[in-house]
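What follows is a set of notes on a single structure, which appears directly below.
With one protein chain withheld, the remaining protein chains of the complex are depicted in position.
All chains are identified by letter, namely A and B, in their written order; residue positions are counted from 1 within each chain.
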Amino acid sequence: MQYILLGTVMFFIGRSILLGDTPSNADYFAQILIYTIVALGLNLLLGFSGLVSLATAAFMGISTYGMHILMENYEVNYFLAALIVLIFAGGLGLLVGVLSLKMQGIYLAIATLFVAHVIGELFRSFEAFNYGESARISEITFFGETSLSGYAQDDRIYLMGIVAIGLILAFVVIHNIVKSPSGRAFMAISRSYHAALAMGISVRRYRLLAFMIATIFAAFGGILYLTYMQSTGSVDRNWNLELSLILLAIVVVGGMKSLPGMLLGAAIIIGIPEFFFTPFEEFLQGFGPLENISLRGFDDIFTGLLIILTILFYPYGAIRIISRLKHTVQSKFQNKPSKGGDAA
Amino acid sequence: MSENVLSVKDLSMSFGGLKAVDSLSFHIKGKEILGLIGPNGAGKTTVFNCITQFYKNYEGIVILQGANKDKDLREVPVHKIIDYGIARTFQNLELIPDTSVMDNVLIGAHKDVKSNIIHHILQFPSLKRNEKRLKEKAERILAFLGIDHLKDAYVHGQPYGIMKLIEIGRALMGDPSLLILDEPAAGLNEKETKHLEGIVKKINEEYETAILLIEHNMGFVMDLCNTVIAINFGRFLAQGTPKEVQNNKAVQEAYLGEAES
Partner (left out) sequence: MDISTIIQILFNSLRTGSIVALAGLGIVLIYRTSKATNFAQGSIGTINAFVAGYIAHATGLSIWTSTLIALGTAFLTGVIIDKLFIRPAGRTASPVNKQILTLGIILILTGIMNMNIGILGDLFTPRYPEQFISSSERVMILGRNIQWNTIFIVALSIFLLSAIFLFIQKTRWGLAIRVTASNETAARLMGVPTKTVTMIAWAVAAMLGTIAGIALAPRAPAGLNPGLLIGTQVSAFFAAVFGGFQSFFGPVFAAYIIGFLLSAGRYGMSSYFGQPSIIADLIIYLVILIILYFKPFGIFGKAPERKV
């Protein structure tokens, strides 16, 4: 399928970054891929079911610390640890969802705000979580034989491969859901709530399902983060409300209900600040009077503005702009009137 | 006419202090087309919402008469009503604009989808077979309605009359024994209205479905309905054949100034 092609292309891009001049850029590239995976799950919740979650980053953090504790303190095998973390995430999603989804969708947003806040504080308070500070893991051992560490460059290429495989998996799963009766049900509850009920769709059950899937995808993203970066990340700098908002931005700006849009959104929101703002800041610092200038804060402003512009002017997201461009170019070639009338 | 399909007894519904429906009683017989008429604000859609259980705190009872036993519909959650063979359309169209007509109609078959999300993720072969079956059924229904050429088009941007047909198509996917139509002809021009009349008649005859409808278009009501019930201020006014109700003095007074035939 086309996703295997996409995943392979992504892998080779990542590999070439690792072998190139600035291998540290590969970290940001891996982040783009990982956030795409999380965004795919969040898309099911926000784009298809119309619900906001503010705890996505918190669930990523839970899974990185969970993996760390299981692997370092209890010496659990990598795959088993991943499985435990995913099941735990699903269970937590179920609990939070059941408590909050009884009535209006706004409750989920408030409940996830609370979950994110409390989890952050909890991690900062206990030594088991390194008081919220980042913690590294020693190398990952597969099947008792191969072990991959984040230090050897060859190993990191394999780790990038693992992330790419994760990306393919995520795309395939969400694609299958969206094209199925479940996908239709998700769309119905966000766009035609009463009709959905009248046609036999249990809105509560599907909202719960969407939230659980989003949570599991967030945990999956966290597992891959830990795998590639070989560190849990820190509660303050990584798994905070800001990241949850950035992930929502990726879904919105990329294009709600579009799958390839998630990769586009991640590339825009993570890629542009990292690959444009930072060099631009250095460029500015080259000029005498500006040598201490800092563009800190601009990435958030950039992301926030994109969200607002998208909601107000391009609600279908960047992916629609690109497909419109494609249509216009195609129809100019074929001399047919271009109309956005047909569903793909 | 066969025996009753649905009975409504002493139905009352209040919002705040306002009584929208006041002790209304009627029944629908099998394969009958029953029209509910009344001036604007007479409480007709409220009656529908009570019957289909979107409102639960009404007074009175709504009973579905089955082959074996009767069922008090208040015990049924709103999303299970379709399991009892009752399907409805909405006054304010509730379609998904940015999806195809086919996908919108397929939603009507949701209750017949036996697979769960795990099957969907793993793409079991049974899923493919069932999807094919449902799509063929949807195509038949769309052809019946005369809009199968639009099956892959987006709903967004379709003419209003077409969207009304799509909603009806969606309701038919569940093989209802009772079809509830809320102002199906609203906003339609003459040609579209005549077409819809033919469709409703065909549905009643070929699918043997009882039909309960709200309509303001008197010509539509006169041509189609076996029985008409007129209400005003939520209260019963008259019942009978369309001609009888049209000639009823109380009904004429209620409609004074709203003549439309």
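The working rule: contacts are C-beta pairs under 8 Å (C-beta built on N, C-alpha and C of every residue); 3 or more make two chains touch, one makes a residue touch a chain.
Every value quoted in this text rests on a predicted model; they were computed, and no experiment measured them.
Note that of A:Leu113, A:Ile272 or A:Ile321, the residue touching the chain absent from this view is A:Leu113. Looking at B:Asn49, B:Thr99, B:Gln158 or B:Thr209, the residue that reaches the missing chain in the full complex is B:Asn49. Among A:Ile4, A:Leu19, A:Leu99 or A:Ala152, the one in contact with the hidden chain is A:Leu99.
On the side of chain A, the interface with the absent chain consists of residues 46, 50-52, 54, 98-100, 102-103, 105-107, 109-111, 113-114, 117-118, 121-122, 125-126, 190, 194, 241-242, 245-246, 248-249, 252, 293-308, 311-312, 315, using the contact rule stated above.
We take it that only the chains that are shown with their structure count from here on.
Chain A contributes residues 173, 176-177, 180-185, 187-188, 191-203, 209, 257, 316, 341-343 to its touches with chain B in the complex. Every residue of chain B that touches chain A in the complex is listed here, in rising order: 52, 54, 78-83, 87-88, 90, 94-100, 103, 106-108, 110-111, 113, 115-117, 120-123, 127, 131, 152-154, 157, 167, 170, 174.
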